[in-house]
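Only one structure is covered here, and it is reproduced in the block below.
One chain of protein is taken out of this complex; the other chains stay put.
Per-chain numbering from 1; labels A, B and C assigned in written order.
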């Protein structure tokens, strides 16, 4: 597909610039660790459960290690050293003892045995992740996959896992290929992952390993009933991003929202914390065969979708670079973008087509995530359903990979059962009625759509040049993305970051990532 | 615009066949007259008003003439002969006397003076029509015209002219370029035109000359306020089709629904009656500079829009032939078609595009009238607004001339004030947002859209061949159009038809139409 | 379950959506008026989520909220199908056995209503929803008078055809046209024929309230989505009783 006639040398230049802009941040990520990265390691090593206050044992254990020796060496060696010293073989028991204050942690001179033990333990966890990945592949082979692209992606958001489940199953029966369970407001700022099945979220349901398990198993049942594998999505974001990635791998989630900057911009999480957590979580996603979804769509809710169109492109290129660097393949890159131009703007629909096609042609092998209108949705639900229809059409005409279904009540409430049904009807009509209309969609040479796409790409290259000169962290501090200004030394969770000491050891990371 | 690659020899052949199929019917029309044609002549000659039962004086006068000498000579000579004999100069007064039984009518030996008098009187009427036409042209030049094609066409249908007027004005202010006042059910079967302002229609408002005048003058006011001329539409249909055409000419209506077969098929009006009335009414429309709208869209409410697509094409070709024969120019041909394919049909939208583009390319100079979905609209008003949006888009992509605005409540009620507002918002969004997207709409050579259009044209040619062989009247009797079977010797209003006698005289018709 | 509430996204949340126009110019007071109306309809709390001025003096509103009303399914009034749904074969067989002649049905769309698609769907062989129409039934003699039939014509034809049942369609409902026409029709039959010889009177159309049969003087009302089999089965039940 070449409908825009983009200049390959400009495209190549944009990619090179993104790499140059991103490289220092990768360097930063490689030289730091965070409490959540270390907790994620412990989760893979088999630590589970929580204390009577609901604080997970991984938190208690990491806190204990940190209090004794800091985080700079990683927790693996101190923990497995202590485990051996205490003569235990269950790390969770160690965590309980540590929480009671009866264990001391240190970095042994001879770290070989502890490293080996740690690697054994985490390899067992990674093997479970691998098995889940194979299980997914088998289920898809056996049951069948989504019948077409784009995949139809629906959210549930009742706050109660036991209301979410039947709604998700109903949505799948009604045609959804992917179910996302939205998280409760506030969870992303918790520096621990809640435990167990939950019923009390606000505008979303807590992401817990048990909730993951319950929903995945309900959808497995529905998948069998429908004869097609229904995918499940959650969020590897917030202060526990790495742990979410591990839990997703362990419970066979299929896609995870995972952006390199979302937490910084929209949750005011510290930039360094985010970049470190992000890299680790993507390494896990790579291994788990999980598709990530990035969050460029969000920029267009705070910035203007026309003025800031090129910031989406820049961010997609950065997300692509970070993802590749962490080991993700192109098919795992659900790069985000959105239909957020003010519908009153002349030629708004044509401009949406230009932007959507630009993303499509820049990332031909990525399953782009196409987000519906939200910002310009109003309480006029009749108009809302219409806008969603044109959003769906733009998705079909430009070959988007993952269609996040828009709801007519976007400006009113988290989706009702009937909203989802109306929205799916809308999608079905547009996908069925327009069919292969993209064949007849040929942007006129020199016409509006091509010019607009070229223009946006040009602006993106310019912005990347500036970022390369000035550093990405400064660009973020200046409000380049989503007009949110986030200096590198501010934001939540910075105290959970530690520079790696010489000899930092993380049994989950590949050899080249060990100091 | 050549997007379909239609074969010009096939197109030419289709036109020739339509002419051959229509010619015998034109012959029929030229050799007959009807009560309504004759009443129309009297209206042009200045007969106005009604008796105390509301029966117009034109009816009383035509009935009286007919009782004495039949209709075969036309009423003009007997009437103006009697007028001279009675020493009157007001034909309405003659009608009143005739109704009281105090006048006898005959065909004088020497008809010259009566003919001259008749021509003088009707010429005065035609001059008024001419003045209205010039007035329209001047107003458009002075105030400005609709800002774009397609014209946005909205209906009002309260049944009460005094509710209609503010609603029409509100619609114009909200963006309508054309207002149509729908008629009360049943009016088309009345063999007279009601008089005066009316407030008691069912699902539409009576078409009376006074209602025409009131609405036109209200819209003139609004046109001045808005700085653009707002067009007014009504119906030259039913048993009084010729009179409606005259009234429209006299009151400066701008467009009239006027189909060659609608009355036959959907009102069970006798075919001969309809064809005779139709020809006369079109001759008047030609003179008045009125754009006619034909009714092919209706076939798709009773027949299936995919199976019967070619019957629409055939009917458009016939309507074109009849219209040209009656003196209408291409710019006056609002040929009808509609977005009525079952939305559940795969590729329905693409097929709509094929059909709409076929009409567009067959009739490049006609301002096609594009009708919204009605048949597959349901009480699901959310879905309804979506379908209307795709209808609007198809209109924009295929260059339709007159966009009849669809209402989300189509399956529920005649439009509410808010329905119209929501519908106009929909139109505005699609027209504004898609802009010149038609530039980027290029049906793939050999692709679905082109093939479908070629296929429908082929079916149309085949059907025309059959009609030429079997006669149009038989085709109508067999249910070819809209699956409605209407034999030529059945239906309402046949008793109002008379064969022209030698010497038939109609002062309004051109010389070549006089016997 | 016997008492239920509307469902937004949680059992018992009672959520509904409402829209309407008020003949008031858009301002705070008009919004308050909209909320007052929503309150009267039982929305509490009511959220006014959209207000749009239309022309001068009218405003369109969309309101969401929780209704306080409970729905008692035990007290629902509905015309349930109180007869068995039979197949074409059975229907023909019952008529043949019990009536020993073809059952005569006269159908029409009366008044100025010209919407024949509905009545044709019931009567014509072609039918609807995959079911053949009444003409397809060997033991039914169907006279379809088409549209815009006047009540006297209908009574006349029913008499001439010795109609066992008269089927009337009404689609246009503006200003209650369907109710006026139906009342006029049933009155005419009552006047023209003594109780014993009157045909079964059936009306149908998408906007009737099926509970109104008695009030309109007819035997049965059929609404949206009626199929020919529904009607044929009812005819057999009502005219010949259920016993086979």
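Please note the rule applied: a residue touches a chain if its C-beta (ideal position, glycine included) is under 8 Å from a C-beta of that chain, and two chains touch if they have at least 3 such contacts.
No experiment lies behind these values; they were computed from the predicted model shown.
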*Neighbouring shown chains of the undisplayed chain, as defined at the top*: A, B, C
*asked:* Using the document's definition of touch, tell me which of B:92, B:123, B:301 or B:378 contacts the absent chain.
replied: B:378
*Looking beyond the chains shown, say which of A:76, A:276, A:417 or A:508 touches the absent one.*
A:417
*Candidate in contact with the missing chain, chosen from B:105, B:339 or B:416*: B:416
*Spell out, residue by residue, where the missing chain touches chain A.*
157, 159, 166, 169-170, 173-174, 184-186, 189, 202-203, 266-268, 301-302, 411, 413-414, 416-418, 421-422
*So that we can see where the missing chain sits, which residues of chain B does it touch?*
157-158, 160, 163, 167, 378-381, 409, 411-417
*Residue-wise, where is chain C in contact with the chain that is not depicted?*
1, 4-8, 11, 15-24, 28-29, 31-33, 35-37, 40-42, 45, 47, 49, 58, 67, 69, 71-73, 75-81, 207, 209
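We adopt the following convention: only the chains that are shown with their structure count from here on.
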*Interchain centroid distance [CA atoms averaged], chain B/chain C, Å*: 33
*Taking each chain's centre as the mean of its CA atoms, how far is chain A from chain B in angstrom?*
60
_So the centre of each chain is just the mean of its C-alpha atoms; given that, what is the distance between chain A and chain C in Å?_
52
_Residues of chain B engaged with two or more neighbouring chains_ = 422
*Multi-partner residues of chain C (each touching 2 or more other chains)*: 52
